[in-house]
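I'd like to ask you about the structure that follows.
A single protein chain has been omitted from the complex, and every remaining protein chain is retained in its original position.
Chains: A, B and C, in written order; residue numbering restarts at 1 for each.
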Amino acid sequence: MSGTVRFGVSIDSRLLERFDALIDEKGYVNRSEAIRDLIRNALVEERTMRDDAEMVGTVSLVYNHHTRDLADKLTDHQHSHHEAIISTLHVHLDAHHCLEVVVIRGRAGEIRQLADELIGTKGVKHGRLMLTTAGEDV
Amino acid sequence: MSGTVRFGVSIDSRLLERFDALIDEKGYVNRSEAIRDLIRNALVEERTMRDDAEMVGTVSLVYNHHTRDLADKLTDHQHSHHEAIISTLHVHLDAHHCLEVVVIRGRAGEIRQLADELIGTKGVKHGRLMLTTAGEDV
Amino acid sequence: MSGTVRFGVSIDSRLLERFDALIDEKGYVNRSEAIRDLIRNALVEERTMRDDAEMVGTVSLVYNHHTRDLADKLTDHQHSHHEAIISTLHVHLDAHHCLEVVVIRGRAGEIRQLADELIGTKGVKHGRLMLTTAGEDV
Partner (left out) sequence: MSGTVRFGVSIDSRLLERFDALIDEKGYVNRSEAIRDLIRNALVEERTMRDDAEMVGTVSLVYNHHTRDLADKLTDHQHSHHEAIISTLHVHLDAHHCLEVVVIRGRAGEIRQLADELIGTKGVKHGRLMLTTAGEDV
């Protein structure tokens, strides 16, 4: 069963002062929230190292939409993986450039491979993958 | 004036073989495209170190939508920065969890600060910022 | 004045279970030590973003010692920055390859620049910089 518990952390007072200054700057309302975020980050980071962990990936792609066939290729590519690709956000950055954020769900290894294919598509100027939790595990 | 030019790279043949294997695995159609991606990555990475560089950020946030007031807080927060936040994608991960991808445009330092505030909002389980080009500079 | 203090963290019991499993796997003897490490990591990461923060950098360079003049160039380079470079460790990896770990002390921006110069020296096969604390600040 789940529920809120409490544990104590002993720490040097000067280290705690510096941490308080950091979390204040980052806008946290209290230490518990900041500590929980550090814990969740550590757990997510650990999972990204395991190819078989069920995760969610967001791939951000910037490309010039005048590039011949590129939008079609990206769309085709996404449709052929429609069971893994949940959703796509398209932003018009300027007269030429688009940002496309593709949300993928699956095992970390599969997400990485699909992200590589999207990023490697001729005409994509910059692309990067960010892996996060699918929710339940943190 | 802009246009396509060509330059030569001298390289050890075994290193080139390994690179060819890598780009084949990643799905690149040719070496030029793969090299251009490495170059653009290096340029984007350099810009992310400079707080005043005009960039685009995608912040991925995972949260439990049952958390009291969280969705409202995130929406309020985004509206009070509506000039910087371009668009938001919302995905229902399961009965409890949402993924929200927020696209922010501005100087790298400002994007980082706004991302910190969103990630630090009480109830957000995991959040991460990915900075990319606004298009023109690569 | 410095001294050990204690603060409490409230957390979901399942999240704590997962954290306990992670820190057990990583070999931590207790939660406080693991939490302090997460806190120090966050502080060090924050400092690496500020060019004027006093830090210590370790640059790891792998090179082929048969490369003409390379060892001399690296040595010259290090001597011309002798006030910043504290020490160097040299490891013979195989008949051809050396690993050189150069420890640099100074402001984060200066360390990065010197590291770039060392890594960019013709003949260096791979190089990377790792920034850490000079001790007092965490």
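Keep in mind that, in the parts below, a contact is a pair of C-beta atoms (placed from the backbone, for glycine too) under 8 Å apart; a residue touches a chain by one contact, two chains touch by 3 or more.
These figures come from a predicted structure and were not determined experimentally.
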{"item": "Hidden partner chain, residues of subunit C it touches", "value": "23, 25-29, 33-34, 37, 40-41, 44, 56, 58, 60, 62, 64, 86-89, 91, 93-94, 96-97, 99, 101, 103, 105, 116-117, 119-122, 124-128, 130, 132-136, 138"}
{"item": "Touch list for subunit B against the chain that is not drawn", "value": "1-16, 18-19, 22, 31-32, 35-36, 38-43, 46, 137-138"}
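In this section, only the chains that are shown with their structure count from here on.
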{"item": "Gap in Å, rounded to a whole number, between the CA centres of subunit C and subunit B", "value": "25"}
{"item": "Interchain centroid distance [CA atoms averaged], subunit A/subunit B, Å", "value": "9"}
{"item": "Overlap residues in subunit B, where contacts from two or more other chains coincide", "value": "none"}
